[in-house]
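Here the complex is missing one protein chain, while the rest keep their positions.
Entry: subunit A
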Amino acid sequence: MKRSSGLALFSSTLALCTSAPAFAAQPGDPPNGIAKIETVVVIFAENRAFDNLYGHFPGADGIDKASKESLEQRDRDGSVLSELPPVWDGLTAKGVTPPVTQAMTEHLPNEPFTVNDEKGFNVPLSVVTHDLWHRYYQNQMQINGGKNDMFVAWADSGAMPMSNWDASKTDMWAVAQKYVLADHFFMGGFGGSFFNHQWLICACAPYYADADKNPAKPSISVTDDSGTALKVADNSPKSARDGIPKFVSDGNLTPDFYAVNTMQPPYQPSGNDPAPGGDPRVADPAKPTTLPPQTEPTIGDMLSLKRVSWAWYSGAWQYTLDHGNHTPTPNFQYHHQPFNYYANYAPGSEARREHLRDAGLSGVSFIQAIDDGALPQVSFYKPQGNLNEHSGYADIQAGDRHIADVVAHLEKSPQWPHMLVIVTYDENGGIWDHVAPPKGDRWGPGTRIPAIIVSPFAKHSYVDHTPYDTTSVLRFITERFELPVLHGIVVRDRAVAAHGEPPLGDLTGGLDLN
């Protein structure tokens, strides 16, 4: 199979851009006053839907505003469930005491439930809970054309997608109250962390050429006639109350070889060891889960092209390279490092030395750069695993406090007077949200996620209803620094317009730049 012509066309555009600034930002001119922002910081947490944390935020489009129909979940045959299935294997993670067992989650009403409700499970925000499927095809099946009524049906965790938290006492809730909470911000791609990190930096789907002729072949998914849903296996339980669904092939690759679920980086640190006797800096390319190096242009390439300084700060990056990974701390996540999939940032390259930086354990080096006023013009910060709020191995409280601490340092930074900070999540973590995502292109947008805009130019105590997705971060960076527009953004904008949806914003809806 052949890849779409997008890469070839864009590569030509990229070459022209080096000598033809007329190709700079589209659509339209940058908003007035955007140049007042000199430093951009993107903080990327993990796996929370908007309603999961901010569903009761005053003034936001939260659970309280959802229709009864959007609250109800349907079974795999389309009928309304009489009650939610239990959380298979229990709501709390292994080792948590006291546990919330599967039996304790039987007979929940068919509606959202609050995990830390004192009259319910009363599980505090400091407890790690059961993880959920958050995968490319399942996310589309759960959204069900915008009705959001199949999250339980196509989950591997029973009732868990309908969980939410009272987060009103968290530190980041207070940050959102002080600045701007965007309540219509959607994840850029359907599915999980791997794919949405790619969307944050590339607005593209990674590609595995000739996947049907190498060890990755069994990882090619089998879809139904729609092309947007997995083909259900004959032995799959018919009802969500009977068990986890089974599919004919639920792999990492689409039938035309795009990588949409988690694959390992081709370079260390990677989940895959080097090949025996091979380059110790490289993951074994013969492993079926090693993604070949990618060549699609990224926002990093665009920034470098315009000589804008930038870095991806990763918590525990150097620790993991030097000492290997450890759990529960720092629990480094290999697939949360998107630039490590790209040939332009291969080990030994100057670009890697300059742009892929160690944030230190618990972000200490990143915080030092903040305090020193030494951040580049654009920074991405990825907290280490135990501080990223991901279900299954991290709790909400630790990550929330860590990110709020980083924000507090940013507010005191010498660079603060001209800074924009966006705190968002990579994806919903398989958790239900009641708002229909905008209709876009093949890859997304997916489920709604929280996003908080922090800046001295941010509107005060404001809920921004502008539609955004993960690529809105790229839109802002592109407009501010007058970069060539990544091909995936052009495609996304055209698709959204073709569906009659309002255009996705560039984050300036939350700012007062005048």
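Going forward, a residue touches a chain if its C-beta (ideal position, glycine included) is under 8 Å from a C-beta of that chain, and two chains touch if they have at least 3 such contacts; residues count from 1.
Keep this in mind: contacts and distances are computed from a predicted model.
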| item | value |
| --- | --- |
| Candidate names "TldD/PmbA family protein", "Succinate dehydrogenase/fumarate reductase flavoprotein subunit", "Transketolase family protein" or "Sugar ABC transporter ATP-binding protein"; UniProt protein name, chain not shown | "TldD/PmbA family protein" |
| Contact residue for the chain not shown (choose from A:71, A:104, A:244 or A:404) | A:244 |
| Contact with the hidden chain (one of A:30, A:192, A:330 or A:376) | A:192 |
| Hidden-chain contact residue, picked from the options A:324, A:348 or A:500 | A:324 |
| Of A:52, A:70 or A:157, the one touching the omitted chain in the full complex | A:157 |
| Of A:52, A:219, A:254 or A:397, the residue in touch with the unshown chain | A:219 |
| Residue among A:70, A:196, A:252 or A:397 that touches the chain left out of view | A:252 |
| Positions on subunit A contacted by the hidden chain, ascending | 88-89, 93-94, 130-131, 133, 156-157, 192, 218-219, 244, 251-252, 261-264, 270-273, 287-289, 324-325, 327, 333-335, 390-394 |
